[in-house]
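A protein chain is absent from this complex, but the other protein chains hold their places.
Coming up: subunit A.
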Amino acid sequence: MKRKSKCLLFSILAIGIVTIALIAPYITYYDSNKQDLMNALQPPSKEHLFGTDRYGRDMFLRVLVGARCSVFSTLLLVFLSSVFGTTIGMICGYFEGIVDTVIMKLSDVFLSIPGMVFALAVAGVLGGGIANAVFALLLISWPKYARLARSQVLSEKRNTYVDAAILSGSNTIQIIFIHILPNIFGMVVTTALLDIGTMMMELAGLSFLGLGAMPPTAEWGLMMSSGRSMIQTSPWVILAPGFAIFITVSIFNLLGDSYRDWMDVRHKEKGSTSK
């Protein structure tokens, strides 16, 4: 029960961040991209909570608005790679055979290239832009889900409920998605939740290098990169977005950890009652 409430607490915090990301652009009365050169590089004050950057833009506002780009592109990325990878993996695990061998060898190759190295090259060759950065990270993150789903399906399909479904005339798609998927869903969600933090940091890293979001978009990695040269005189321009990343990643990591713990307990309880 304690684990469940812990998980609930972090879900609420995570939903809070997503909500901020959603509504931030609408509740602010300044334009986050509006320049005000008279007030450039002001230290944090009552009027500007996190200070201003070199164009006089309010940092607090930009951190809030930046949540949108950083959080949503990460969530989209994790969603796409988990759905794509899981689907491929389930098909491989269910049918086995030549398609399975080929796809698994391909995923071997993907896994044997250091992820960030490949993402840098792909994002770099495609040119900047947040969509290209998401695509680059998608390429390196799907094999993990494919392997997980495949191994799960391989063990699940030996269960009698799958035989029962086949006997009762379900077609293959129904068996995979209606009967097997719910049983491996928890595992996939756990992996995806634990992946959000890492992916957010890698996406911010690509933006930091100029291979992700483009100026003047408010994006945390990009904001830190453009504030780099002012670190001596006005450290707040990198501290504010940096801590925004840190807090968001922490919350999603805690959510992932607590969800995993909760699932473990549920799994054990289920196991003990059925025995």
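We take it that contacts are C-beta pairs under 8 Å (C-beta built on N, C-alpha and C of every residue); 3 or more make two chains touch, one makes a residue touch a chain; residues count from 1.
Rule of thumb we're sticking to: contacts and distances are computed from a predicted model.
Engineer: Report the protein name recorded by UniProt for the chain absent from the figure; options are "NADH-quinone oxidoreductase subunit K", "3-oxoacyl-ACP reductase", "ABC transporter permease" or "ABC transmembrane type-1 domain-containing protein".
Structural biologist: Missing chain, UniProt protein name: "ABC transporter permease".
Engineer: From the list A:12, A:117 or A:164, pick the residue that touches the absent chain.
Structural biologist: Residue touching the chain left out of view: A:117.
Engineer: Looking at the full complex, which residue from A:44, A:216 or A:235 touches the chain that isn't shown here?
Structural biologist: A:235
Engineer: Among A:11, A:183 or A:253, which one touches the chain that has been omitted from the display?
Structural biologist: Touching the chain that is not displayed is residue A:253.
Engineer: Where does subunit A touch the missing chain, residue by residue?
Structural biologist: 105-106, 108-122, 124-126, 139, 147, 197, 201, 204-205, 208-211, 221, 224-225, 228, 231-232, 235, 238, 242, 245-246, 249-250, 253
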